[in-house]
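Encoded as structure tokens, here's the structure I'll be asking about.
One protein chain is absent from this view; the other protein chains keep their places.
Entry: subunit A
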């Protein structure tokens, strides 16, 4: 009888215990996440959210691989090699349709959203005890840069070039991230916003600011990175004087020095650019730090895996590119073969960090590009005292095993950009902005060997997911 009473007492107690703690009992919050409101209400949170805003830059659709590789394989610098995993066939043959459109759209707007959250929180009169306005401004400048490069890369990929038709459809300029159905702005409006963001960032960032505690300081936004991107943006806008002036700021900045001919043979120092490299100062102004420790890591869908025959290796170097290198040009040695594939050549720009093909820093802005921007701008009429196009062009040549020249043509600069910046994601957009047609002699595809300019194909289609979700989103012409 006694046991019985005990049992029943226990049973009742159990029931009561459960019933009496209803309120807490039904409250389970995630322990591995924190709320938006809390995150954006402290400087620590804003700072962490800014680091998070960098993260998409290394995603596969963007600098992690596709944006860079596609620009080279679509433009004739690269071609499909004899080694094939089936990747990049669509890009090689300009076969985009809305269903296979490049994924940068989602990735870049993700980064823009992350940047906006921080910028808008700061703009809402954010302050915190023991945090200076300069510290807040530095964080904001980083986010402004990320927002600018997001819009800039989007408008380069999904719209016709500014130089061709700046009134045509650009991409939506998103300054406040909220659920809505935005329309596309014009190309000109997008560029205006990019310039505004970069100019504001330039004006508020501390001149020697670099985010603390990173593995690689060149993997973060600095004043130099902002100025270098501005130089490039002005070049795309054919604002030759501003392009030249901003390029000059970097050329005159003694933090950066050209790699010499000797250095260039191992210019990436085994896949490590920037501050990780042995040579400091070097050419790198801004790069994306590549590591398997990054959250946005594509595993095997990363750049070096694509460009090396030891990885997937689908993307090789085209004869059209190889033919451009003169005797003695050390850059012509930056190619390799593979014993199984005869004479086929692959670029050596991304050998993987210490041979690990899943890790690679991706150069975005570097000093040689600034010389090339200025040389082109000077040829187009910009004036910078003490600088000449032939001089800038010769700086590149003399640091690559070639001799200086006394005169230079626009075509020389275009070719030099190809030699110098190949496999860094430039050539496609250079063709578009200079309104030249694509001519490919070394081509194994079946369609779109040559693409005239103008042509609707120079603007990639908006991904189907976006046009399905947003009736205001106008598709580019001729894509159904």
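Convention: a residue touches a chain if its C-beta (ideal position, glycine included) is under 8 Å from a C-beta of that chain, and two chains touch if they have at least 3 such contacts; residues count from 1.
By definition in this document, contacts and distances are computed from a predicted model.
This figure omits one chain of the complex; the name its UniProt record holds, of "Response regulator", "Phosphate import ATP-binding protein PstB", "ABC transporter permease" or "TonB-dependent receptor", is "TonB-dependent receptor". Screening A:67, A:88, A:312 or A:325 against the full complex identifies A:312 as the residue touching the chain left out. Among A:219, A:298, A:401 or A:425, only A:219 touches the chain left out of the display.
Residue A:52 is the one among A:52, A:332 or A:391 that touches the chain missing from this view. Only one of A:138, A:294, A:347 or A:427 touches the absent chain when the whole complex is considered: A:294. Residues 3-4, 7-8, 11, 14-15, 18-19, 22, 25-37, 39, 45, 47-55, 57-58, 82-86, 89, 93, 95, 97, 99, 105-106, 109-110, 112-114, 117, 172, 174, 177-182, 211, 213-216, 219-220, 289, 291-296, 310, 312, 340-344, 355-358, 444-447, 463, 465-466, 468-470, 473, 480 of subunit A touch the missing chain (whole complex, contact as defined above).
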